[in-house]
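Data first, discussion second: the structure below is written as structure tokens.
Complex shown without one protein chain; remaining protein chains in place.
The letters A, B and C name the chains in turn, as written, and every chain counts its residues from 1.
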Amino acid sequence: MMSHVPLLGLAVDHAKKEEEYFKPVFNAFDVSKKWIEDINPDAIILVYNDHASAFSLDLIPTFAIGCAAEFMPADEGFGRREVPIVPGYPELAWHIAQSTILDEFDITIVNKMDVDHGLTVPLSLMFGEPDEWPIPIIPLAVNVIQYPPPTGNRCLNLGKSIKRAVGSFPENKRVVIFGTGGMSHQLQGRRTGLINQEFDTNYLDKFGSAPEELAKIPHEDYLRLAGSEGIELVMWLVARGAMNERVREIHRHYHVPISNTAIGHLILENEI
Amino acid sequence: MMSHVPLLGLAVDHAKKEEEYFKPVFNAFDVSKKWIEDINPDAIILVYNDHASAFSLDLIPTFAIGCAAEFMPADEGFGRREVPIVPGYPELAWHIAQSTILDEFDITIVNKMDVDHGLTVPLSLMFGEPDEWPIPIIPLAVNVIQYPPPTGNRCLNLGKSIKRAVGSFPENKRVVIFGTGGMSHQLQGRRTGLINQEFDTNYLDKFGSAPEELAKIPHEDYLRLAGSEGIELVMWLVARGAMNERVREIHRHYHVPISNTAIGHLILENEI
Amino acid sequence: MAVSKTYLDIPGTFVFDAEHSRLGYPLNMFCMSLSKEENRSAFTEDCKSYMNRFEMTEAQKQSIRDRNWNMMLEQGGNIYYMLKLAGADGTPYEQVYAAMSGDEPSDYRSMMIGGGRLPEGNLYKSDWAKK
Partner (left out) sequence: MAVSKTYLDIPGTFVFDAEHSRLGYPLNMFCMSLSKEENRSAFTEDCKSYMNRFEMTEAQKQSIRDRNWNMMLEQGGNIYYMLKLAGADGTPYEQVYAAMSGDEPSDYRSMMIGGGRLPEGNLYKSDWAKK
């Protein structure tokens, strides 16, 4: 059994550290940086979405798990992002892949994949600008661009299956899982700029205590109430599912706006 | 509701029509050719596996559905197979993709894909050598090369979800589904050449009447009893799941060997 | 499972569903191609013949030539793909958002800093019809 599956819900995309504007958010991460340094986990499962970098409309996996030994930062049109190569964890990633497929999740196994800002920005927020990332990463890409993404319920259940997988890994490892994306935002159309603080607050309130309730939110409600890109929040539920039923909140931060987005940030730990 | 979801279990791979050796098998397809001509369906869903042509170890989708308007025959090392371009059916394929994802199957949507002999050989067997394939095809690729493939139960349930999807398509269409692959065979190692006629006969006997029982067969039993490549039989269960609970057998043929493989061939129609 | 499209009454929003994705395929793949330097150069040098590499409709090409972001969306564009065109142009994303919203960039920025567009009055097409 693993001793610990804490969760970290990150919600910053597209952030540029150098800008003054972002300072309050980066400051909020000081707590989180300290927290992960203390936890010092053996692996991070990073639930994120690819933004037309590794995948395109030619091939859209609903869930894809990165099993490679390393992942190159993607060239998103400005050359590769100047961050360290992302180290993988093939043994554990393959174990999760095999285990979740036998558990009837239809995951796509990926052995070669570039990872874009969706994965590397959360790392930068948590670890700053090191020469090497300090912890191996298992990328778990979720389709949230092509409608329909997986349902919230499916995401929560995948998380539960991942928890079982990590629990049955022959070695006892401390694993942290990041759920990224969201919170409410809309990047397109005449309604662009929609932010729903009430929706987000409710989500943050229930995330620890009543995830099954959040898992019932239909796609249409995300799209309507949290903005067309707010549907990324289903990715948080994968991370939540991987935790115990009972969790305690270690840290919470909510801020509007970063660019066009409400950003929320939550650290939970398992109650044992 | 759709009026009809017949199933065709095909099990010939790697066959070369010109060889005398294959004549008995091709003759057995005369019934099937006549049958499909009479049915004259609006679409064929073709459940098959890719043989390192469209996919590789770099990316292994458990289930992938082809939503493109057409699919090129793959170059498998001898130039593209000289068969017509495979026409797709984007409206229905996308409908199935959306519907099964909302139904919590984690399908990979594919909009560009070459199709190899796993898909085109069954077409040749059913339609001979036409200038154009007479019916649009929806390719459904299943991973059966990388262990673990989806469980038999998962395949059967995907079939049921496909049935619901076809049933909710706004237009009433006659759809045939081909399950391909199998039957018992082993292509590798010192045990190569294993054929298990008892296993195959039991499979054919229960396929119509007791698919839930077959869906419980664990992977290990396929590997041990039906040969390491016999596990391809799980693909038949997708097709079976897409049919009514009660079906009638229209045609059956079983022959050993084609090359290294026991070939079985079964046509079922829904009991209404 | 039947696919209901009740999301169609969300105002000012394009849900990137099957219909949109099929319509927008060539436009989005065009945008994505601009991630590569060599493609950006080819596009800059001769935008007409570069665009012809993709099987876009005349309306799609027009929307690109005009950098008319809402028209791209109507023609099946997906914002994540479209932002690659903005990136290639060096256009700040905020400018694209403001353009789609129909506001002046400074007004748009003020709205965002003030907490963004409120949900009230922005959830149903019928809300907007009243305006």
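General observations
Everything that follows uses one rule, which is that a residue touches a chain if its C-beta (ideal position, glycine included) is under 8 Å from a C-beta of that chain, and two chains touch if they have at least 3 such contacts.
Please read these numbers as outputs of a predicted model, since none were measured by experiment.
Note that the absent chain touches A, B when the full complex is taken as a whole. Residue A:R164 is the one among A:K33, A:R81, A:R164 or A:H251 that touches the chain not shown. Of the candidate positions B:N40, B:T192 or B:S209, contact with the unshown chain belongs to B:T192.
Listed for subunit B, the residues touching the missing chain in the whole complex are 14, 51-53, 56-58, 75-78, 145-148, 184, 186-199, 219-220, 223-225, 228-229, 256-257, 259-260, 262. Subunit A meets the missing chain through residues 67, 90, 94-95, 97-100, 102-103, 111, 161, 164-165, 168.
The rule we apply is simple: only the chains that are shown with their structure count from here on.
Across the two candidate interfaces, B-C and A-C, the one carrying more C-beta contacts is A-C.
If each chain is reduced to the centroid of its CA atoms, subunit B and subunit C end up 39 Å from each other.
Subunit B has residues 98, 102, 111 in contact with two or more other chains. Residues of subunit C found to touch two or more other chains are 3, 17-18, 21, 25.
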